[in-house]
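Removed: one protein chain of the complex. Kept in place: all other protein chains.
A and B are the chain letters, set down in written order, and residue numbers restart from 1 in every chain.
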Amino acid sequence: MLKRLSGWAMSAPATALVVVFLILPVGATIAATFAVGGGPLAAYVDYLSSGFRRTVLWRTLEIALLTTLFSVIIGFFTAYVVSRASPRWRSILIIAAVFPLLTGVVVRSFAFLILLGRNGMVNNVLVWLGVEGAPFSMLYTEGAVIVAMVYLFVPLMVLTLVGVLENIPDDVIQAAASLGATPPQIFRQVIFPLAVPGLIVGAVLVFTGSFTAYATPQLVGGENVMVMGTFLHQQAMVTFDWDSASTIAAIMVVVTLAVVLAMTRMARRLNPMAT
Amino acid sequence: MTGRLSPVLIGFAVLVYAFLMGPLIIVIGAALSDTTFLTFPPQGLSLRWFERIFEIGAFRRTMVTSFQVATLATICALIVGIPAAYALNRYRVQLPGWLSTLFVLPVLVPEIVLGFSLLRSIQVGAGFPVFSTLLIGHTLLVLPYCVRVISASLASFDFSIEEAAISLGSPKWKTFFTIVLPNVRSGVIAAFILAFITSINDVSVALFLTGPGISTLPIQILAHVEQFFDPVIASVSVLLMVLTVAVMAVVERTLGLTFLTK
Partner (left out) sequence: MTAPLSLANLTAHYGTTKVLDDLSLDVGEGELVSLLGASGCGKTTTLRLIAGFLVPTAGTIHLGETDLTRLPAHRRNIGLVFQNYALFPHLSVLDNVAFGLKQRGMASAARAERARAMLARVGLTPLEERLPGELSGGQRQRVALARALVIEPPLLMFDEPLSNLDAKLRVDMRVEIRQLQRANNTTAVFVTHDQEEAFSISDRVAIMDAGRIRQFDAPETLYQRPANAFVARFVGFENLIALEARRREGAIVHAEGPGGISVALDQDRLGAIPDRFTLATRPDGLRVTAQPEAEGIPASLGLRTYLGRAYHYQAETPAGHLVASGPLSRPLQSGDQARLVPEAEQCCILPEGEI
């Protein structure tokens, strides 16, 4: 009993902080969406009845899904190379992935302004190569946002998966080889299935991160590529329509939590190491 | 390892790393440019854009604010996070499982939603000052890192050492400071650094919690980019990269960077 009390006592400040300043305010934001006139779901009916708002939601989902897909594919093969590299190279490659991760979102998104602008490096190269039609306007397109977000999330994916791949015991791989499996067979039949739970965890991180991103779509996409994050900011701080902003916030929370819950449950079911 | 990596895979990884490093190198190049517009490769080298950062009052002020908020938020998060991490490990059996989920909630709730909700309920609703709300937001933002990293180092801590100290006559509260904390020191350092860098780089929470005279560096960068497109942003970015390198050096010294893949 005493132990129980000291446990509670020591975690009380952190619990209070989270309850008072996270759960209550976010709960209030969500609760507010049910209080607008015209029935409990009026705010959502209203949201989905507008073509522009629907477009923003679908566009954000599309960008997040494509970003996740590309990050997972790129991250997985890169992490595989990193995890199989010699110890020296492995630490160099891990450091090279940590550096962009710790460099802020603003700095990394800004890099794409320089890269993709009309006078940017990519256009300069295209002009120099004499490509017809160059320079192109590449900024402020959905493609630019996706490329910049993939850039943002690949390091996270690589680091998550290197950990997962390194946890596959060497002797399991050797056992497969001793039983006659060729390296491609080992990759398909042993390494990939064992990495799937990690892939799911990484994919969740990337999806929720890109679904709720603000800085990158704002800088690289601008007004042309409005997504949920930039839309929320615009409604809250430019048009001061807090009811609308709250509805956007609530949709973001619901989508994020639903994806996290569904995918972690799936990852747990697929994880043979957990039992 | 059995078998060598296929050259196709190695080539792929080389391209990916070029993709990861390239844009950052271009930012460095642009920062050293002598021209008044952003371009790469730089035409003429100069450091004048670094000097320019400090001539612009808004950059000076927001840098100071960012450092203050990051330091204070990290300290606050450690003060509440360390006991929580300790309780989660020491009294694992006695405490309910959802408690540990509670401390990772700030990661699950979108940052931008947290920022907006704090603006709505705490700053406007409860009338908290701008700076306090910003500090609260960042404390919440970094709390999960503190709890998780310190929990990880406590997970390998043998609590019978603590019992040994108590049996030798050390009071319980004192034992926490003389025995437990020194043994998770590297975890605390790592938590501090991760939290600090997370706070310094944050956009989504601070976005809503800035007010007259109070803004953070990333928000100032965003505002500046939207009006001017000059190399001063590149030089600020380089300064932030230098900070990142310094932070990585400290992490490498204390823990080894590979702990980030765990």
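Some points to look at:
In the analysis below, contacts are C-beta pairs under 8 Å (C-beta built on N, C-alpha and C of every residue); 3 or more make two chains touch, one makes a residue touch a chain.
Predicted model only: the values in this text are computed from it and were never measured.
Here the missing chain is touched by one residue of A:55, A:137 or A:174, and it is A:174.
The chain not shown here touches subunit A at positions 169, 171-172, 174-183, 185-186, 189-190, 193-194, 272-275.
Here is the rule we go by: only the chains that are shown with their structure count from here on.
If you average the Cα atoms of subunit A and of subunit B, the two centres end up 17 Å apart.
Across the complex, subunit B is touched by residues 3-4, 6-11, 13-15, 17-19, 21-26, 28-29, 74, 77-78, 80-82, 84-85, 91, 93-100, 102-108, 110-115, 117, 119-121, 124, 151, 154-155, 159-160, 162-163, 166, 170, 173-174, 177, 183, 186, 208, 211-212, 214-215, 218-219, 229, 232-233, 236-237, 242, 245-246, 249, 252-253, 256-257, 260 of subunit A. Contact residues on subunit B toward subunit A in their complex (touch as defined above): 1-3, 5-6, 9-10, 12-13, 16-17, 19-24, 26-27, 30, 37-40, 79-81, 83-84, 86-88, 90-91, 94-95, 99, 102-103, 105-106, 108-114, 116-122, 125, 136-137, 139-140, 143, 147, 197, 200-201, 203-204, 207-208, 218, 221-222, 225, 229, 233-234, 237, 240-241, 244-245, 247-248, 252, 257-258, 260-262.
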